[in-house]
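Note that this complex is displayed minus one protein chain, with the remaining chains in position.
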Amino acid sequence: MSVLHLVTLLTDFGRQDIYVGVMKGVIANIEPQIQTIDLSHDIPVQNVIAARFCLLTAYEYFPPNTVHVAVVDPEVGSIRRAIAIEFDRGFLVGPDNGLFSGILNRVEAISAVELTNSQYWRTHYASNTFHGRDIFAPVGAHLASGIPLAELGETIAIESLVKSPVPQFQIEEKQITGCLQYIDRFGNLISNIPNELITTRHQTVQVVDRLIKLSKTYSDVPVGELVAIAGSHGWLEIAVNSGSAGHELNVDWQDCLTTLVRLT
Amino acid sequence: MSVLHLVTLLTDFGRQDIYVGVMKGVIANIEPQIQTIDLSHDIPVQNVIAARFCLLTAYEYFPPNTVHVAVVDPEVGSIRRAIAIEFDRGFLVGPDNGLFSGILNRVEAISAVELTNSQYWRTHYASNTFHGRDIFAPVGAHLASGIPLAELGETIAIESLVKSPVPQFQIEEKQITGCLQYIDRFGNLISNIPNELITTRHQTVQVVDRLIKLSKTYSDVPVGELVAIAGSHGWLEIAVNSGSAGHELNVDWQDCLTTLVRLT
Partner (left out) sequence: MSVLHLVTLLTDFGRQDIYVGVMKGVIANIEPQIQTIDLSHDIPVQNVIAARFCLLTAYEYFPPNTVHVAVVDPEVGSIRRAIAIEFDRGFLVGPDNGLFSGILNRVEAISAVELTNSQYWRTHYASNTFHGRDIFAPVGAHLASGIPLAELGETIAIESLVKSPVPQFQIEEKQITGCLQYIDRFGNLISNIPNELITTRHQTVQVVDRLIKLSKTYSDVPVGELVAIAGSHGWLEIAVNSGSAGHELNVDWQDCLTTLVRLT
């Protein structure tokens, strides 16, 4: 028997309903020994930007060959493609809507398929509304059990995958300009400027109309004050010591990509 | 050693407290190799109707012999019976309050016992308030480990089990009349009219005072508009494209069974 791999699940299904439990039942029905780990099921509804960020910040902590099944899928039932991708750390399974573009900007894909082979679906007929149960969970379980990617459907060109919805940061002479890409549950605002670009000559961060001091930890400023730090996710992050930067700056999910962050 | 079976957990305990973690500790203490899957722990508090629906829509996706432990138990500590049921897909464990009536309307029970044998409880004395920890989780773990149902207590007549709290739909000449039975976290309203009864001659659904067009997918109507579809759970469902039908129709849990749904 081949070694079983881990399956992670990331959705916007929440936890009140049995959507997530049913996906795990479908996986256990294919191979009861597969271990599943929840990345999150509380992604803001249909927020592909947030889900993309979560995958990007999580994948590198998992063992080789982990299968990441992600279902944030506003266009389920339409003509968007269902895909699976092999990359050097494992596999990605979900809709082709840019969810995986964060990872694929960083690590090259080895190959990709459209999930056209209904033999590896739950049944040969998939519902119009719940591809997580009918296509993505069973395909993830089969990948974790050792079925080769090429079995799952027709190979597609990697260049044909939907591109990232998050713009690139810009390096200018005196500043780096990026945008917000994520708000965590503490209200910390995470930008798309990587920690590696922060140097000792940088001193302040401008967000909305506020100038914020660059510091080492949250507690370098008094309780209740804004602070910018090299965050634990790997990007420049704006926080409030023991508070919420999202609340303090009046920034919500709909402001994310359009809110500029200037590091000077 | 006999093969270990899966245990699912469904409760209204929420996730802030350690109630659910403790139930898993009790299971692991009996047999550490048992795998548990959470169906939901965010059932609206003491809402047997919602829990019944979740079990009914989830059970068929799990492997044979799965043990479903469900604890939505408004009458804990009173004289309601604690029961376990064997049916052709596995086992059901919980209070005798109609929780399992959805499944048992569809699949016949093989046998049922009252959980009177305290040898299979956590201790011989059960608390008045937490039978999930003291009776249902340990009994579920023992069933998953291969203890026969008949060991767990006195056999009871299947006809004596508490009947379903959800009324049956009515088929009349020109319409089918049912009611709402569940509201999911997206605000989709799920009726008790099975998808199989929807035919091409049906065109509209009446709920509250609204006439809603029967369509194929959420996105067959403009964003923000009501739509009725054959839902992925298996019943006629009322939704709003990218919105909440519960909010739009001002329907909440307490309206569920009394809100009629007419398919014409």
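Chains here go by letter, A and B, matching the order in which they are written, and residues are numbered from 1 within each.
Convention: a residue touches a chain if its C-beta (ideal position, glycine included) is under 8 Å from a C-beta of that chain, and two chains touch if they have at least 3 such contacts.
Please read all numbers here as calculations on a predicted model, not as lab measurements.
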Residue touching the undisplayed chain, where the options are A:30, A:54, A:141 or A:161: A:54
Hidden partner chain, touching residue among A:100, A:169 or A:218: A:218
Selected residue (touches chain absent from view) among B:81, B:133, B:233 or B:262: B:133
Interface with the unshown chain - residue positions in chain B: 13-18, 20-22, 24-26, 28-29, 32, 45-46, 74-75, 77-78, 127-130, 133
Contact set of chain A toward the excluded chain (per top definition): 6, 8, 10, 15, 35, 37-43, 54, 57-58, 61-63, 66, 184-186, 216-219, 229, 231-232, 242
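Just so it is clear, only the chains that are shown with their structure count from here on.
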Distance from chain B to chain A - Cα centre to Cα centre, in angstrom: 31
